[in-house]
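Let's look at chain A:
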Amino acid sequence: MAAAIDFRDVVVLLGRFPALAGATANVCEGEVVLLRGPNGVGKTTFLRTCAGLNAITSGSAEVLGHDLTADRNNVRRHVGLLGHRTHLYDELTVGDNVRFWASTLGIAESDAMAAADRVGLTGRLLDVEVQRLSAGQRRRTALAVVVARRPRLWLLDEPHAGLDHEGRDNLDELLRQAADAGATIVFASHELDRAESVADRVLEFSGGRIERDDP
Partner candidate 1 sequence: MDHAGMIIAGYAIVFATVLGYGAAIVARGRRLARELGLAEGEEPQSGQSREDP
Partner candidate 2 sequence: MVSATKPEMPVSPRTSARMATSSVGTTVLGWLAFVSLVATAVLGLVVSPRDVVTGDAVRFLYLHVPVIWVAYGAFISCAIASALFLWKGKSRADRGRHLDRVAGASAEVGVVFTALALITGAMWGRITWGVYWQWDARLTMTAMMFVSFLGYLALRRLPTEPSVRSKRAAIAALVSSVNLPLVHFSVDWWRTLHQEASLSVDEAEITGNMYSVLLFSSVAFVLTGIWLVAHRYRVIRLEEIRDDEGLELAIAARRAEAGVD
């Protein structure tokens, strides 16, 4: 199977701090991979680097066939990144936000609204300003934007955090559907029981590198 992510000895600096200090990883297309490890070992940086957001100081990195050391731009359209931050305009409503981000990607409004519906954002909730949302609703809005993108590679940073039980079940269901449809999913989570039941494989992070690669 083709490699979705192929990292070899990747060093990524955040300012002067080596967040990734020689990470090597291989993820095949269609795989669901869990990133495990305590906070501050480089999981978030790994996900952002895969999305083409971080400059690579040394090593080689390929994502979905794009060489990130040469061009970090072209890969971005094909990934969906859900980070700690939700990428939403506080002053705009849920509907405004979903519609705006969908239209920045050329996604039809009906598709965007279907995605919002899929994560349980319906009715009056669409007309609420994002700054009035609870943390869980906020994350669901962010998730709706990611779902609307229909990414080939999902990069999720602690997607379960801040969601209620129902929301988590919903999310796992969503991930399974996406995986069945052929998408690659890489996610970091502290909810190990839940996450391991979804994942095909676990990458164990430590000290800015991938320490163990458990099937």
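How were these picked? Simply put, all candidates are chains of the complex that A comes from, given by their letters.
Please note the rule applied: contacts are C-beta pairs under 8 Å (C-beta built on N, C-alpha and C of every residue); 3 or more make two chains touch, one makes a residue touch a chain; residues count from 1.
Nothing here was measured: the structure is a model prediction, and the numbers come from that model.
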Direct contact with chain A in this complex, candidates 1 or 2: 2
Residue ranges of chain A touching candidate 2 (in the complex, touch as defined): 9, 11, 13-18, 21-22, 41, 55, 57-59, 206-209, 211
